[in-house]
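What you see is the complex with one protein chain gone and the rest in place.
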Amino acid sequence: MAKSVEQLDRVVIRIAGDSGDGMQLTGDRFTQETAMFGNDLATFPNFPAEIRAPQGTLAGVSSFQVHFADHDILTPGDRPDVLVAMNPAALKANLGDMPKGAILIIDTHDFTDRALARIGWNSNPITDGTLDSFQVHPLELTQMTLDALESSELSRKDAGRSKNMFALGLLSWMYSRPTEGTLAFVEKKFANKPDIAAANITAFKAGYAFGETTEAFAVSYEVKPAALASGTYRNITGNLALAYGLIAAGQQSKLPVFLGAYPITPASDILHELSKHKRFGIRTFQAEDEIAGIGAALGAAFGGSLAITTSSGPGIALKGETIGLAVSLELPLLIIDIQRGGPSTGLPTKTEQSDLLQAMFGRNGEAPVPVIAAQSPGDCFDAAIEAVRMALTYRTPVFLLSDGYIANGSEPWQVPDVTTLPDLTVEFATEPNGDGTNGGKVGEYLPYLRDPQTLARPWAVPGTAGLEHRVGGIEKADKTGNISYDPDNHDFMVRTRQAKIDGIAKSLPPLVVDDPDGDASVLVLGWGSTYGPIGAACRQVRTSGAKIAQLHLRHINPFPDDLGDILARYEKVVIPEMNLGQLAMLIRAKYLIDAISVTQVRGLPFKADELADMLTSVINTGAVNTESVNS
Amino acid sequence: MAKSVEQLDRVVIRIAGDSGDGMQLTGDRFTQETAMFGNDLATFPNFPAEIRAPQGTLAGVSSFQVHFADHDILTPGDRPDVLVAMNPAALKANLGDMPKGAILIIDTHDFTDRALARIGWNSNPITDGTLDSFQVHPLELTQMTLDALESSELSRKDAGRSKNMFALGLLSWMYSRPTEGTLAFVEKKFANKPDIAAANITAFKAGYAFGETTEAFAVSYEVKPAALASGTYRNITGNLALAYGLIAAGQQSKLPVFLGAYPITPASDILHELSKHKRFGIRTFQAEDEIAGIGAALGAAFGGSLAITTSSGPGIALKGETIGLAVSLELPLLIIDIQRGGPSTGLPTKTEQSDLLQAMFGRNGEAPVPVIAAQSPGDCFDAAIEAVRMALTYRTPVFLLSDGYIANGSEPWQVPDVTTLPDLTVEFATEPNGDGTNGGKVGEYLPYLRDPQTLARPWAVPGTAGLEHRVGGIEKADKTGNISYDPDNHDFMVRTRQAKIDGIAKSLPPLVVDDPDGDASVLVLGWGSTYGPIGAACRQVRTSGAKIAQLHLRHINPFPDDLGDILARYEKVVIPEMNLGQLAMLIRAKYLIDAISVTQVRGLPFKADELADMLTSVINTGAVNTESVNS
Amino acid sequence: MTADLGLKAKDFKTDQEVRWCPGCGDYAILAAVQGFMPELGIPKEDIVFVSGIGCSSRFPYYMNTYGMHSIHGRAPAIATGLSTSRTDLSVWVVTGDGDALSIGGNHLIHALRRNVNLTILLFNNRIYGLTKGQYSPASELGKITKSSPMGSIDNPFNPVSVALGAEATFVARTLDSDRKHLQSVLRAAAEHKGTALVEIYQNCNIFNDGAYEILKDSDTRDDWIIRMEHGQPLSFGATNDDGSFGKAVIRDELGNLTVAENVGPDDSRLVIHDAHADNPAYAFALSRLQSLDTRYSPMGVFRSVERPTYDQLMADQLDTAAAKNPAGPDALASLLAGADTWTL
Partner (left out) sequence: MTADLGLKAKDFKTDQEVRWCPGCGDYAILAAVQGFMPELGIPKEDIVFVSGIGCSSRFPYYMNTYGMHSIHGRAPAIATGLSTSRTDLSVWVVTGDGDALSIGGNHLIHALRRNVNLTILLFNNRIYGLTKGQYSPASELGKITKSSPMGSIDNPFNPVSVALGAEATFVARTLDSDRKHLQSVLRAAAEHKGTALVEIYQNCNIFNDGAYEILKDSDTRDDWIIRMEHGQPLSFGATNDDGSFGKAVIRDELGNLTVAENVGPDDSRLVIHDAHADNPAYAFALSRLQSLDTRYSPMGVFRSVERPTYDQLMADQLDTAAAKNPAGPDALASLLAGADTWTL
């Protein structure tokens, strides 16, 4: 039967099942196929904190959402057009997000009374009318997989495991995805287990064939490739891009890279990734705890490495004292915080932006540290390079904030031309810098004699003859770095350290406000991973004919010099954040403007729709009056 | 020879010597005599971080300043009227603080060429004219001490050690101090070493007699007792008052007290003090580190103790993660930070107010904690009780900030009538609280069912049958406290925890502004230990005829409800802080007023004089234009 | 001590769904602990389970007692405060090899040296389970994991040796799958006053499956497990026809403990287990018999000696202080006044 092919400009698919069902892998593969096809895309993995939560429970549901389009898009989409639910729990957990008319593809295998009762359903939703407003495709996915694998040697249980590949095959057919990549991937992944590889491939092909053959699906869809800027693209997650940024920075600075880290969700993947690239001279040290992780990194920085520590909120909380030492030592050090839901252990696998103030202030004394944030998966690469630039130029620890949403989410990324990457070469001190007039005798080395431009101190690494010196966390005398308890010196040093960080603002490029006609009266200001949702919301607002300006900050400490003027140009400034208003507080304190803080702390990114409604209400009424967004 | 007695209304004395010379003890004793005499007083000990820095060096100088008066005073004084210098280094290190005409009493024993050269003096300042503008009394204090002890069995070295007592005797005579207390103190302190006791007493009496006899001192002075509010007084340091406040709170709450602490300057004395009072049912646990200190305290809180942890900045930085857990568990816990100079190890024995933002924000996620501050040594008692009230009532960790200045400084303290202390009795949960309609079945215990007024949760301690429950740092469902990854629940819980803390404002008494005529246009706003210097500065300003209003905050988080209205009443708000403007940032962010931040980070309290000049300039010109105070 | 309160294993179950991976060794341990609890003869409300973070640390949610799921590595410190301030409670710590030996190493050794009255159950799966499979301080050298793609270069701890080096008064080891042995060790640990460390070999079937297979496989286990029973020879493996032990721990000429084959029951070199030896050197030597692949794993109680507990010593000081100088009604007032007051 020849089927018709319908053209779509964008689709949002969510696949959901037990955390043991391989949903993340399935989503990854579909994404990869989609990327290869040339759509723009954005993904959103969402999974429980348990490794394998009990089968068939709501708590155990793992899902993966992908949004792909024939034009550039900014988010994984607010509401899926299609849900693939591998069991009753997956259906129940996700149903609330589905808009009327959406397609539900349901594996009916587990829709037994017992399984339904377990999640609080007394009757079968497929048949009791619950799903009336959707296009429902109840399918025996598991059984069909088993049937397809009848001749395989695998046990029934093992064979059943391939049902995700059956589903992937079906989806691949439905959306006309290229399948070579997936086949090659399976071959490679299960190279040592050929029977598993074969089963997966059989299931995948069976799913594809099922779509082609069955009458259940009358149409398949096509989403044309997107016309992105020309270049070479790949799909990339934020954590991978961040790791690549660090590797690139190591190459561009010609410094050996040292990562001191203790595993923690959702930061561990950076450790995992960097540990694979020893050939680039990268050392990864899995420390006994977060304090040792940053401690070792600081030791390596003293020795002349490009030093990095990665963690998430609870681990960052442990690093505060050592960050203070790094501030006092004035050594370059990257502190990377992949934020997750807090406080305390919080929601380890969910996203949040609630460590901004911790990054700013989470240590004793006046200990200023630059803070920057990445705004999308691919942007993590650039953010890493910028963080390294600041750390090396200003000899300072630098905070780089990302979060679970962009760390695990992915998007197409234009592979950078390495010849265009910035030169990050560092000059170590090699000669004494005392000249008899500058506070040091000729031939003396003054470890705290500053560069007049940057206020950075020289970096003399062990092994350099004649520059032997001692540094420490007690207040030190200007220039010599010797211990000093002198009151005026302390005041001077506290202010100088602050001035050094404040002075970074001078090195920042002018901000670019997205205000197409230059006449919007409302500015929406954001930082970090809200970039996508805010951007998508702005598009919606503009599509509806209203005016809105968008500004997204890479640099939060120091704020760029031109920020104040920009803010002053708008009647209203709205700041959406996945916290209780942390950036808003900093902006209000510095610029004394009555910024409107719009917050959500749900462990999930904002929905573009809701943000658009909220912005529209600010434009129309000067205030937030939508119920869906807290303020 | 009968000498004349001159009447003074106030005197500031500083005694300075090597850190091994017993200057702190001498100062303490003089203070105690002064307290017994009935003057109002304030003290300022100042010593190096080293235990005994090398003798005769500038770095090794330890000093103690006491200000006493026949009226109430607020600070230990800006500039001493009298300096007792036990060696050249002590003279050199302190000379800069002495106003013209001041009295210098100098032990000439160590004024050898070598000792002078060691600190960079090529000639003897006593004879070379350096001291021409002072009233100098060069005395052979050491030699006179040795002479007085000629007949003692002590070695020359040991005998020489009593020179501080000789000096104390002399001062006691000069200022007509009662001496019984000191004699009794020496007897007791050296009860096991009668020869040392005898030597000290002999030296003390010799010093006293020397004053009476010698022609060097033509007059002695008298400072009449101060007319303070009637009551019983004692002299007390901030750390002692704080420890007493904790003991009192234990008694008033009828809870066993548990302190988990790791020693750190300047907080250790609270541990030392509490460890002496086991008879009050107080457990002190010297932990292996700060994390264990707070961890053990939190464990004790779970068990129903009044739990406390004490530290200073670097140690507080280590506690952040556990504070987050306490926020999530919603258990009462006092976190006491005796601030010192930062960042990092900083200036361990010097004062600073730079941990405010760390207290506010130094942990991951949205983890609000009430923050209060003590304003003077005696006030530490009340502050401790208020912190306990908040912790117990709202079931929350509470930050109490003090600092090195008031922790070690002392003042007369009106001993409170214990019958007037607040009742802090706590009601533990004893019965299940589920009623079938409130989210819990009848007979079920809901550990997160909140009091509608305070939003506090019930406190059911182990040992209570039927209330067995589990708590943890993962986000928990409203009411039941079970693990919940539900997005809306998380948002709700984050906001509820914040609302609970914000709601404390309702329980606060109205603020009292010190604005005598109610018509000042400038308000000076402070927190913590700047109370004394700001108050003294305000008096000076008013004495000069100008108007100034003063408001000092006990509660920094949440701000009292009436603060905004008060701030709005003034044209200018000036905020002096020993940091780079931390309270100012919070005030600006919340109230959007252009508060003027005036900062000094010198490890020393503000000088009242300088503050007064600064305030006068604000009153006159609307801006700070004094060189002596940074802004 | 063990009054029969009529409690059953099921009384110790909570209504929370157990959320470990199917097949995880934690299930067996949970069942064994719940099954053992009634024997304690302690009312549920007087029992507290405190844990850190890790798969194993979810344990308290499943125990119908008081409980706290705290933060990573800190459970021994938290439990120290609880136990010391509430000597009436039975305080249990549940922790993993990462939780206890990596981030929490310091708290563990300090609890041990202080001899706080705690029973610490260390679920050792030689891997970080919850964070999805990095090597732990108990993982073998050369182990390939997510964070060690070329093999771990970290020489592991022997948790028993660490504990003995830290002055532990009670150290034992057992296996998730051997419920009887596990419960017998729990029994001994619960009876011990002071810190009892119980290392439980636990299989993580997702990230480190089969780590203890040779101790479980009926073909190998008898040759690899040294079962320790106080007063009994440390013999194992099959007994030969001549009555000699197939394998046994002996003390060689140099005085070292080592495993020998075919040792007669009267061989003077044969070591008779003394769990109560005051000198920990003996237990330490036993702990070194094991090789990294778990060959020759002594199982049972390595050491169990009496020493005053921290909790008791602290309680005694409070009692002494109160007896000497009771804090009567005026005590607070006179404390606050001190010795040197003046009155206006």
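Order of writing sets the labels: A, B and C. Residues in every chain begin at 1.
Just so we're on the same page, a residue touches a chain if its C-beta (ideal position, glycine included) is under 8 Å from a C-beta of that chain, and two chains touch if they have at least 3 such contacts.
Given the structure is predicted, the values throughout are model-derived calculations rather than measurements.
Considering the entire complex, the omitted chain makes contact with A, B, C.
Across A:205, A:224 or A:277, the residue that sits in touch with the chain not pictured is A:277. Of the candidate positions B:15, B:104, B:255 or B:271, contact with the unshown chain belongs to B:271. Remark: the omitted chain is touched by one listed residue; of A:20, A:303, A:422 or A:439 this is A:303. Not every partner is drawn; the one left out touches chain A at residues 32, 35-38, 181, 225, 227-235, 244, 247-248, 251, 256, 258, 260, 277-283, 285, 287-289, 291-292, 295-305, 307, 321-322, 324-325, 329, 415-418, 462-474, 482-483. Across the interface with the omitted chain, chain B contributes residues 20, 49-55, 57, 59-60, 262-265, 268, 271-272, 275-276, 278, 284, 286, 288-290, 314, 344-345. Annotation for chain C: contacts to the undisplayed chain at residues 102-106, 109-110, 113-115, 137, 150-151, 153-158, 161-167, 251, 255-257, 279-282, 284-285, 288, 307, 310, 313-314, 317, 320-321.
Note that in this section only the chains that are shown with their structure count from here on.
Residues of chain B in contact with at least two other chains: 321, 324-325, 472-474. Taken residue by residue, chain C touches two or more other chains at 53, 69, 71, whereas all remaining positions touch fewer.
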